[in-house]
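Omission of a single protein chain aside, the complex is shown with its protein chains in their original locations.
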Amino acid sequence: MSQAPRYMHRHWWKISGIILLAYTIIAGLLGPVPKLPLLQETIRNLYFHVCMWFGMMILFTVSVVQAILYLRKMDRRHDLASRHFAGVGMLYGLLGYATGALWAAYTWADPNIPFAESFSTIARDPKLIGAAISLLVYFAYLVLRDSIPDIDRRARISAVYNIFAYVILFPAIWILPRVLESLHPGQDGNPALDVKNDISSGMRIVFYPAVIGWTLLGVWIATLRIRTELLKEKQYNP
Amino acid sequence: MNWLHTSSIQLLQSAAKPAVSMAELMRSDGRIYVVIGVMLTILSGITLYLYRLDKKIGKLEKRS
Partner (left out) sequence: MPELLRKVNIQQPMQAIWTLFKKDLLLEIRQQYSFYGILLYALSTLFVLYLSMDAPEPRVWNGLFWMIQLFICTNAVAKGFLQESRGRWLYYFTLAHPITIVLAKLLFNTILMGLMSLISLVLFRLFLGAPFLDPIRFFGIVLLGGISLSLVFSFLAAIAAKAQQNAAILAILGFPLILPQLILLQQISTTQFTDHSAFDLIPVALLIGLDALVVILSTILFPFIWKE
């Protein structure tokens, strides 16, 4: 059986990830932010909630790269990596959805009616549709994996689905907001946060390190899972 | 007794006035530093947990 890749035993990237997260918390809560109506201090959620989505997308990208590597080299380790990077990506996605619901409840939602009533309107936002679709697709990926008993076939088929889904999904997520906006100009009034125009450079020097920090934390968790799985395999077939 | 009385009045007055600052960092700026402390504690807890898990897995890897 094969060893875990060497980068998983290195410490420097784990330490830098934690340092970046500590910096995110301190600078994220103290740093200067633009004063926007309605958003107010919640704009600081950018460093935590939005980072969940960025981390999810980066982890899914790593997962699909590992799937391609698996199909090229037929090495079990790439299959395990693909599975567990997708798993942590989904964890981030779920956390992103939950934190987004909390954030929306106090900013976008109509304060006069219960949040549960306005949720169906909010969930129609193109970005939320994209997020929900990608979560559903990766849940399907896990179901597909579990339904195939043979290990090699499972690895191959799920790698193929992973690549297929990713390549269809990501242009679609990029397209949807543009198409839906062009047909519903009235929705522009949403006080949604536009990362390109709205945030100041003072926020940017916290936001980008935050994305890297959260992603590195996710990679650390994923590598621990991969190493555990490799150990398990070694135990069953020494 | 008189000095004690006056000093306790002074103490009460100083509590009412925010002018006197004694290690007031954790109470300033809407006590945001408390939030930072809480979040850093959580982060360090998660880090410690992951670190120990990492070490344990490393040991198992060496053994097998």
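To keep things simple, chains are lettered A and B as they appear, and every chain counts its residues starting from 1.
By definition in this document, a residue touches a chain if its C-beta (ideal position, glycine included) is under 8 Å from a C-beta of that chain, and two chains touch if they have at least 3 such contacts.
On a predicted model such as this, the values are computed, not experimentally measured, just so you know.
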Displayed chains in contact with the omitted chain are A
Touch assignment to the omitted chain, from A:165, A:211 or A:226, lands on A:165
Cross-chain touch to the chain not pictured, restricted to A:91, A:123 or A:157, is A:157
Only one of A:8, A:50, A:90 or A:137 touches the unshown chain, namely A:137
Hidden partner sits against subunit A at residues 71, 129, 133, 136-137, 140, 143-144, 147-149, 153, 156-157, 159-161, 163-165, 167-169, 171-173, 175-176, 179-180, 182-183
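Here is the rule we go by: only the chains that are shown with their structure count from here on.
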Given the complex, residues on subunit B that touch subunit A span 29, 32, 35-36, 39-40, 43, 46-47, 50, 53-54, 57-58, 60-61, 64
Within the complex, subunit B is touched by subunit A residues 3-4, 9, 14, 18, 21-22, 25-26, 29-30, 217, 220-221, 224, 227-228, 231, 234-235, 238
